[in-house]
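Encoded as C-alpha cells, here's the structure I'll be asking about.
A single protein chain has been omitted; all remaining protein chains appear in their positions.
In order of appearance the chains are A, B and C, and numbering begins at 1 in each one.
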Amino acid sequence: MSRPATGGRGRWLLRRVAYGATAVWATSVVVFAATQALPSDPAMAILGGDATPESLARLRLDLGLDRPLWQRYLDWLGGVLTGDLGRSLDSGTDVATLLGGRIANSLALLLLALSVAVALALALGLFAALRRGGLADRVVTSTAVSLQAVPGFVVAVALIVLLATTVWPVLPAASLLEPGLSPFAQLHYLVLPALTLVVAETPYLLRQVRSSVVEALESDYATAARLRGVPERRVIWRHALPNGLVPAVQATALTTGVLLGGSLVVEVAFSYPGLGGALNAAVGARDIPVIQAAALLIAGGVVVVNLLADLVTVLLTPRLRTGES
Amino acid sequence: MTLLPRDRQVRAGALLTVLVVLVAVLGPVAAPYAADELVGPAYGAPAPGAPLGYDYLGADVLSRVLLGGRSLVLTTVCAAVLALLAGATIGMLAAWTGRLADRAVLWCADVLLAFPHLVLVLLAVSMLGRSRPLVVATVAVTLLPGTVRLARSLTLGVMRQEYVEAARLLGYPRRRILFREILPNVTTPLLVHLGAMLTWSAGLIAAMSFLGYGVAAPAADWGLMVNENHGGLRIQPWAVLVPVALIALFALGVNTLAEGLGRTVARVEEER
Amino acid sequence: MSAHPLLRVEGLRVALDIGPEVLSGVDLTLDPGEIVGLVGESGSGKTTLATALLGHARPGARITGGTVTVGDVEILGLRPRELRRVRGGLVGYVAQDPATALNPALRIGTQLAEMAAVHLRGREVTAEVGAALEAAGLPSDRAFLRRYPHQLSGGQQQRVLIALAFLPNPRLVVLDEPTTALDVTTQARVLASVREMCRDRGAAAVYVSHDLGVVRGLADRVAVMYAGRVVETAPLGALFSSVSPPGARHPYTRGLLAASPDVAVRGAPRPIPGHAPSVTARPPGCAFAPRCVAADALCRTETPGQVEAGPGHVVACHHPLSGAVVPSEAAVVQDVVGEPLLRARDVSFSYGSQRVLHEVSLDLREGAFHALVGESGSGKTTLARVLSGFGGNVTGDLSYAGEPLAVSGADRPAELRRRIQYVFQNPYRALNPRHTVAEILRTPIRHLFGVPGDEARRRALDALGRVALRPEIAGRRPGELSGGERQRVAVARALVCEPSVLICDEITSALDVSVQAAILELLTTLRRDGLTVLFVTHDLGVVRAVADEVSVMHRGRIVEHGRTDDVLDDPEAPYTRSLVTAARGAVRQTW
C-alpha cells in the first residue's frame, strides 16, 4: 500500500481512487473480452439447435453481433456508465432488475457472514493470542487450520443434514427468499448459508488476528507499557489491539473478495438467489449481458472493498494518517 | 542442518503430506480394478471386496480413490509450481527493472486480484472447455498476483541489501546479480509460499470440481469423484467423503509443513 | 556503600526456556541516589539483568532463581497486582530503542496521562506531567502533547520515555542503553538531563551501556558484565585510574578499557583476542578464560567467586591483575605529504527534491588515513558513496590521480572500479548469506582479473590471511561467522580487488569495542602497507585513535578539516567545538 505522501491526505485519496478506477476499467475490458471469447454462437445457445436460420439471424442482429468489437465494447461501457446494463438474452428482462434483488441478497449474506466471522475471529484470535502457546491456543489454532482445509460444499452439506433435514431439522434447507422482501426480514433463510461462509472464512481471519495480536503483545511498546506498571488489561485493549487490528483490516478485505466469489458454492448448495449463482447460470446460458454485469459488479466490489480497507488502515495508523513529519 | 525432526509441526505436516502422496503415487499399483471398470451396483454400499462401496456408475470407489490421487496431486502441484515459477520470474524482473514496468506489473496484479478465484475459473473454463492443462493454467493464474507481489517485495528487500549494492559496484553482469546474488535469497520464503499455494490450489480444485469445472471424466481424479458423486452424498457418502478427506488432508499436510518450515527457517535466520 | 542499600540483587538467574542460562547468578547492590553503570558487550546479559530488576523476562526466557529487593520490597515474589504498582512506581524503566518503545498509535499526551492514571492517583496530574516533561527538556504545551511518536525526533522520543519513567518519582530508574541510537551531541544533552533528574528527584539509576565512555561521564560506580556474570564492580575513580594502582583488576575490564578509544588521548585501541561466547555456547569455568592471557587450568574448570579488591571494589577472577595498567602505545602519527589521490570539487547530491550535499570539496591524499566525521544526517555516508561511485543525482567534479572520474561506477573503467573499494557499515547485510566466504572472495577476483580457479583460490586465501582470518573460514557462510569475522571478510573482499583507496563507511559502528579495536588495528596495518583510507565515523574517539586527517561534516557541508590533533585539540568551527565538547564532556564531567 502506498503511503499518503507529504502532498496531503486529499491528494492521496484522489490518487488511490483514480488507481481503483483504472483497475475497475481494466476489469471491464477483461470481462468484455472474456464474454466475446466464449465459444459457440450466443444466438444459437439461446434459441437451441432446432432454431431456423432466419430466427438465428434475427437474434444475431438484435444482439448486435454484426458490429465491430470495439464499437460493442464502447456501447456497453457507455451503457454501464449511464446505469444501463442491457437486457438479459435469456429472460429478456432488464439486467439491472434481474440482478438488483440478487445484489441485495448477496450483500446481505456477505454482511451477515462477514460480521459474524470478523466478530468470531476477533474473539477467538484474541483469546488464542492471550493464551499463546497454551492448550487453548493450540486447540483453537489447530481447529482453525483443519477447518480451513475442509471444502465449502462439504460444510454446506453437513450443515443441511445436521440442521435442516435429518438430525435436528430447525432451519430451511434451501434459501427460498421471498423476492419482494428485504433479506434481513427473512433471516432464517440466511442462517445456514451464512454459517457455511463463517466456517469457511473465520479460520483464516482468526489466524491473522492471532498472529498480529501476538506480535503487538510481544512488541517493545507493549513490554515497555508493562514495565511502566500499566495493567495487562489496558496493555491488551489500548496498546496491543489497536495496532494488532490493522493487519486484520487488510485480511478482512481479502476475505471479502473471496466471499464475493466464493459464495458461489454456497449459493448453489443452498439455492440462495445471489450474484454468484446468477453469474454461474449466466455463463452456462451464455447470457452475455448478465455475465458482464455480474462479473463487473463482483470485480468492482472487490476493488471498492480494497480501497475502503486501505482507507481504514490509514485512519487507524497515525503514521499514515498524519503523513511524515 | 537437520530441520526436519526438530519441529513437531513440521513433522506432523510432513507425515500427512507423505501419507497422501504415497496413496497417490503407489495407489495405482494397489488398485484392484481399472478406473472405468463398472463392477458393482450404482451407489452400491460397501461390500466385501469393495470396502468403500461403488460410485454413481458402479465403479469401485477404492480403486478410483487409489487411481485418482496421482492426477489431483499432480494437478495441484503443477498449478502451484507454475504459479511459483511464473510469479517469481515476473515479480523479480519487475522489481529489478523498476519504474514503469514495475508499476505496470503491480497494476496488472491488482486487476487480476479483483477477480475472485472462482469467477476467473468460471470464465476461463467456459471459454476454453474442461481439460487438465486448463485447470492447471487457471489455478496458476489465480495464484499468480499474490506470488508476483511477494516475489517483487522480496526482491526489492534483497536489492536493498548491501551485498547487492556491492555486486553492482564491482560491475558484475546483471544476470549474475539476479541469479547468483538475489535469487538464492528469495527462494526460501518463496518455497514457504509454495506450501500455502498448494493448499489454496487443492481447495480451489475441490471447489471447481463441485461446480463441475474440474477435470473431465472418465479419468480417475479425486476432484472429479467429488463432482460425480456429490448428488449421492447422502446415499453413498464414501464416494465423496474419502476423496474430499484426502484432498483436505493433503492441503492440511502441505500447509502445516510449509508453515512449520517457514517458522523454522525464520528461527534459524534469527539465530544467526 | 551504605548498610541499607536501595537495591540488592542476589544470585539472580535467568534461563532460556530451551535450557541455557543468560544470567548465571548475578549479585549487585545500589545505594539510594547512586548511579551505577552496567557495562558489557553484546550477549553479556546486561539487558536481561535490566528487565529482571523489574521482575520481567522476555518471552522465551524466565527468572529461575535469586532475589531482587528494592527498598524492602522483594520484587520477584510479588503477585501480579503488586508487581504492577512496583513497576513504574517504585522502579522506572527506559527502554533502548525509543522508536519502538512508544506506542505508535497513541498520542504523547495519552501515554503520559496513562502513566499518571496508573501511578499518580489523586495528585495534581497536569502539573506533574508538565514538570516531568520540562525536566526532561521537552515542551509541555498542548500541541506537543497531541503529537504522535513518529512526529518527534529520536532525541525527543527518548526524552519522552525518560519523562514517563521519572513521572511517578520512582526510587530507582533502569535505563537500558537509552542513548545508543542518538548522536553525540544529543546524547550528551540527554545524559545531562538524566543526571539532573536523578539528582533532583533523589532517584538511583542503573544505566546499561556497551560504551565505557558514556558510563564514565555519568556513573558513580561501574559494574562490568561478561557472559551472564558481573565480573567486576568498582567505583568509577578506581576503575579508570591509570595512574594510581590498582585500577581495574579483571583482565576483561582491562581489555575493555584498552580497546575503547578516547577522544582525549591519542592511542591505538588494543583488541581483546577472540570474541564473546554466545548464550548457548558459554564455556565452563571462567567464561573469559579462552580469551584471557592469564588463564590457567583452574580458570577453565572453576567459576571464580567474588573477591574484595578495594573499598567498594569487587572482582570475580582467580588471578586478578594487580600491576599498573600499561598505557596504550601512542599511535604512529604521520604527516601526510602525498599528492591528493581522490578529489571532490563542489559536489552536490540530492534525493528527489531534497539536497543533502552542498558543494562539498574534499582531498584525499595518497597514503592518508582520513576520517570523515559527522552526526547522522550530516551527509558523510552520502559523500562516501558518491566517491565510491554509487551514482545518483550528483553534480560537481571528481578526479582520481589527476584524471576526471565518472560519478557513476558503471561509467568508470574497470581499472578504476577496482582501485576504489567501498566497505559497508553493516557486516550482517554486506555479505550474501547464501554464499560461502570462498565464493564471496573468488567472484570479484574472477570478475576483475579473469584468473583461473586455482589462482583465484590462492588469492582468496591470501586475502583471508591479510585480514587475520583462518583459512578454514573459506568454506563457511556469513551466518556461521561472528560480526567481527564478517567485517573482516568484507574488508578481504575489498582487498582482493587490490585497491588503492579503501572507503570504510562506519564499518565498526555495529561491532563491540573489543572487536572494533581489532578492525581498527587491521586498517592501520593495511594503511601502513600503502593503502589510502577514507574512514567515515561518528565517533571522535576512533578519529583520534587512528586518523591522520579529519574532515568534519555538518548538514551537508564540510565545516572544518585538517590534521586530526589540530582539529580535535583546537577546533575552529563552532560545530566542531560542540562536537568535541560533547565527546569530552561525556568523559570528563565527573573529574
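Going forward, contacts are C-beta pairs under 8 Å (C-beta built on N, C-alpha and C of every residue); 3 or more make two chains touch, one makes a residue touch a chain.
One rule holds for everything that comes next: contacts and distances are computed from a predicted model.
A.B. asks: Since a chain is absent, check the UniProt entry for it and pick the matching name: "Peptide/nickel transport system substrate-binding protein", "C-deglycosylation enzyme beta subunit", "Succinate dehydrogenase iron-sulfur subunit" or "Lipid kinase".
C.D. replies: Protein name of the absent chain (UniProt record): "Peptide/nickel transport system substrate-binding protein".
A.B. asks: Give me the visible chains that the unshown chain touches, in label order.
C.D. replies: Even though it is not drawn, that chain still touches A, B.
A.B. asks: Who touches the missing chain here, A:Val24, A:Val80 or A:Ala164?
C.D. replies: Candidates A:Val24, A:Val80 or A:Ala164; residue touching the omitted chain: A:Ala164.
A.B. asks: Among A:Gly79, A:Pro231, A:Pro247 or A:Gly284, which residue is in touch with the absent chain?
C.D. replies: A:Gly284
A.B. asks: Contacts of chain B with the missing chain: which residues?
C.D. replies: Against the left-out chain, chain B lists 36-38, 41-44, 54-58, 126, 129-130, 216-218, 228-235.
A.B. asks: So which bits of chain A touch the chain we can't see?
C.D. replies: Chain A touches the missing chain through residues 38-41, 44-52, 54-56, 58-59, 88, 90-93, 98, 101, 157, 160, 164-165, 169, 172-174, 176-177, 179-180, 267-271, 273, 277-278, 280-287, 290.
Quick note on the criterion: only the chains that are shown with their structure count from here on.
A.B. asks: What kind of graph do the touching chains make: line, ring, star, complete, other?
C.D. replies: Topology of the interface graph: complete, with all chain pairs in contact.
A.B. asks: Which chain maximises the distance between its CA centroid and that of chain B?
C.D. replies: Centre of mass proxy via C-alpha means gives C as farthest from chain B.
A.B. asks: Which whole number of Å gives the spacing of the CA centres of chain A and chain C?
C.D. replies: 51
A.B. asks: Multi-chain contacts in chain B: which residues touch at least two other chains?
C.D. replies: Residues of chain B never touch two or more of the other chains.
A.B. asks: Can you tell me which residues of chain C touch two or more of the remaining chains?
C.D. replies: In chain C, nothing touches at least two other chains.
A.B. asks: Which chain A residues qualify as touching chain C in the complex?
C.D. replies: Counting only chain A, the residues touching chain C are 218-232, 234, 238-239, 242-243, 316-319, 322, 324-325.
A.B. asks: For chain C, which residues count as touching chain B in their complex?
C.D. replies: 388-390, 409-410, 414, 417, 422, 424-426, 429-435, 443-444, 447-448, 478-480, 493, 497
A.B. asks: Chain C touches which residues of chain B in the complex?
C.D. replies: It is residues 161-163, 165-166, 168-172, 180-181, 184-185, 269, 272 of chain B that touch chain C.
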